[in-house]
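The other protein chains are all here in position, but one chain of the complex has been omitted.
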Amino acid sequence: MNLKELYQEIILDHGKNPRNLKKSENFNKDAKGHNPLCGDKVHVFLKIDEDKKISDISFEGSGCAISMASASIMTDLMKEKNEKEVKELISDFLDMIKHNPELKSKNLDDNEKTKLMSLSGVKQYPMRVKCATLAWHTLTSAINNSQNETNSEKLD
Amino acid sequence: MNLKELYQEIILDHGKNPRNLKKSENFNKDAKGHNPLCGDKVHVFLKIDEDKKISDISFEGSGCAISMASASIMTDLMKEKNEKEVKELISDFLDMIKHNPELKSKNLDDNEKTKLMSLSGVKQYPMRVKCATLAWHTLTSAINNSQNETNSEKLD
Amino acid sequence: MMIENIKKQFPIFSNKVQNNDLVYLDSANSSQKPQVVVDRIYDFYTKEFSNVGRSVHYLAVAATNLYEETRTLMQKYINAKDPNEIVFTKGATEAINLVANTFGQKFLKEGDEILLTELEHHSNYVPWHYLRRSKGIQIKFAEINSDGEISLESIERQINRNTKMIAITHLSNVTGAILPIKEITQLAHSKNIPVLVDGCQGAPHLKLDMQDIGCDFYAISCHKMYGPTGLGILYAKKKWLEALPPYQGGGGMIKEVNKEGITFGDLPNKYEAGTMATAQVIAFGESIKFLNKIGIENIENHESELTKYGEEVLRRNNSVKLVGNPKNKGSVLSFTLDGIHPHDIATILDEDGVAIRAGHHCCQILHDKLGLPATARASLGVYNTKEDIDKLNESINKCKDIFSK
Partner (left out) sequence: MMIENIKKQFPIFSNKVQNNDLVYLDSANSSQKPQVVVDRIYDFYTKEFSNVGRSVHYLAVAATNLYEETRTLMQKYINAKDPNEIVFTKGATEAINLVANTFGQKFLKEGDEILLTELEHHSNYVPWHYLRRSKGIQIKFAEINSDGEISLESIERQINRNTKMIAITHLSNVTGAILPIKEITQLAHSKNIPVLVDGCQGAPHLKLDMQDIGCDFYAISCHKMYGPTGLGILYAKKKWLEALPPYQGGGGMIKEVNKEGITFGDLPNKYEAGTMATAQVIAFGESIKFLNKIGIENIENHESELTKYGEEVLRRNNSVKLVGNPKNKGSVLSFTLDGIHPHDIATILDEDGVAIRAGHHCCQILHDKLGLPATARASLGVYNTKEDIDKLNESINKCKDIFSK
């Protein structure tokens, strides 16, 4: 049943108890995202080291279960990844959530894949895709030092 | 046939050769009328004597055959009538053109009645009623010293 | 009133939506359309179409008459004094912009104040905000009480001698509070302040009598009133429509034009520049006839019974928190569920064919005040039934099931 696919245990768990929900100390990049349609908001904080690795990542924000879970899972996965890996992972996730049945990335272990794939049910809810992608687009902005607030309504 | 009723000889005659188409000398009342829908314009000039009789009446303007004929016939009929008679005649005409099959007035001879009744065909052309009544409404304004330009679109 | 029959007059309910019967609880957003209204549009376009007021041919004359007939129907429906007090706009939003813009141009200067309430929809705030930027006016907000109501006193408290306009909603699209607009108008007029009422939620649900209420402006959204989209109405007292400058400029609203200047047409043309929404205006005449046929008193009774039933049912459901608790409440049921975001609620309800809205409903100031980023809202129309409320409640329970995993 569709709804059960959408609101899987992993999502409900991350939605209710989001990981990394705080403002990182010593962050050196950040960006804000907003979905005007539903009012979801997210603020992503990064600490990128000299070797281009993410040594810390966190977020603040409020929103529905999907957007909170997505931000929570994302921040969990991104830790210790380098910029190139992060960018690949973002585009892999966005492709998966919109078009592909599977993730292509070789950089994820099975457990990580399962977590990410838990968000794939969103595909059948076009209006909710924006909830799932908000944090990811915002992360891109942070990495690119973009000053504009990310608007997921415009991007998907 | 309807059109023939509308464009009777009397109307065509008065439409092509309107009587009293000039600006009266020594007029002491006047008013302007306008039908914004079709651009018809009329300016009525009156000389009312101390005994409240119209000693001279004329008009300037441009418009369709119906409006020119109506102004022409009207000015012809109003000469030498007193204010009360004029007002009665106006309301009799307006009633006839909108609702009644006949004129009620006792103040008109047969020839005058025929002339006025020639305009009755307009009844079947709602959009043209305004053309036929413009001069008459404007005459009312002139007698009442109204400063506002008469707008026949609003009145009918 | 045979409410079953009324639902049957709305063709959408005889179609399945995603294999479900449609439980439409989003009428505050936009109402569904009765068959007669849709048919009128169809017939007009297929048999009678012409532009109004410009050509003298048969179809144009007929269309013009039909167009003006709606104006008169509306005048009578809201008991306005004069048909020319009815101006057709593209929506309530445009109606309010029209007033704010023209009133601002003519009567406002730096330091003047506009008084709104915390309940206002963005459409009754942003147009006034523009005057803050362009004219340096101030905006004040009458505050809601803990029940989500606006009292006469909360208005009175904010009035001072700089207050130049009071602009308030008739019926809150979030808490459902019905404002005492007649009393507010009396108070305002005693201090020579005009009143604009945002009637978007009032007009579809409440009996309206402009001469009794006495307000200066009343803005209506026809698509919420069983009419077509793309149409609104501004009721304004004639003295205002005469005193204020025109709003948009174009064909149809002028008297004389030359290279040096322009004189403007009389009412109602002055405020209806360009080709208007001809088909929509004509079809809206059928919406009014539809409402007249049922009778607004019957609608009020039916909807107030339903609203009470809805409040009862939802109150009995422990995890539901109703937003606002006004004594005088219109057909809006906004709520939250502990631990479940309104968007998740809306998605889960939708799966059962239950259509509600989630978000801030264009009332961000109110949501900030309530400390809620978003709420879920079920709103009622003449076609709703107790069964619809029951289905709403069942689906809410499903949300709880899913989230309690």
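Order of writing sets the chain letters: A, B and C. Residues in each chain are counted from 1.
Here is the rule we use: contacts are C-beta pairs under 8 Å (C-beta built on N, C-alpha and C of every residue); 3 or more make two chains touch, one makes a residue touch a chain.
All of these numbers come straight from a predicted model, not from anything done at the bench.
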{"item": "Hidden partner chain, touching residue among C:Gln280, C:Thr307, C:Ser331 or C:Asn384", "value": "C:Gln280"}
{"item": "Which of C:Ser221, C:Ser334 or C:Thr375 contacts the chain that the document leaves out", "value": "C:Ser221"}
{"item": "Contact residue for the chain not shown (choose from C:Gly111, C:Gly136 or C:Gly251)", "value": "C:Gly251"}
{"item": "Options C:Arg161, C:Lys259 or C:Lys327, residue touching the unrepresented chain", "value": "C:Lys259"}
{"item": "Options C:Asp82, C:Asp209 or C:Asp368, residue touching the unrepresented chain", "value": "C:Asp368"}
{"item": "Hidden partner interface residues of subunit C, rising order", "value": "11-12, 15, 17-18, 22, 26, 29-30, 32-33, 35, 37-38, 41-42, 45-51, 54-60, 90-94, 96-97, 105, 121-123, 125-127, 129-130, 134, 139, 141, 221, 223, 228-232, 248-254, 256-259, 261-262, 273-280, 343, 346-347, 349-350, 353-359, 362, 364-365, 368"}
{"item": "Absent-chain interface as seen on subunit B, which is shown", "value": "2-4, 6-7, 9, 12, 16, 37-41, 62-66, 125, 127-128, 131"}
{"item": "In subunit A, positions touching the absent partner", "value": "34, 36-38, 126-128, 149, 151, 154"}
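Going forward, only the chains that are shown with their structure count from here on.
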{"item": "Rounded Å distance between subunit B and subunit C, as computed from the means of their C-alpha atoms", "value": "46"}
{"item": "Computed distance of Cα centres, subunit C from subunit A, in Å", "value": "38"}
{"item": "Residues of subunit C whose C-beta touches two or more other chains", "value": "none"}
{"item": "Residue list for subunit B, restricted to those that touch at least two other chains", "value": "none"}
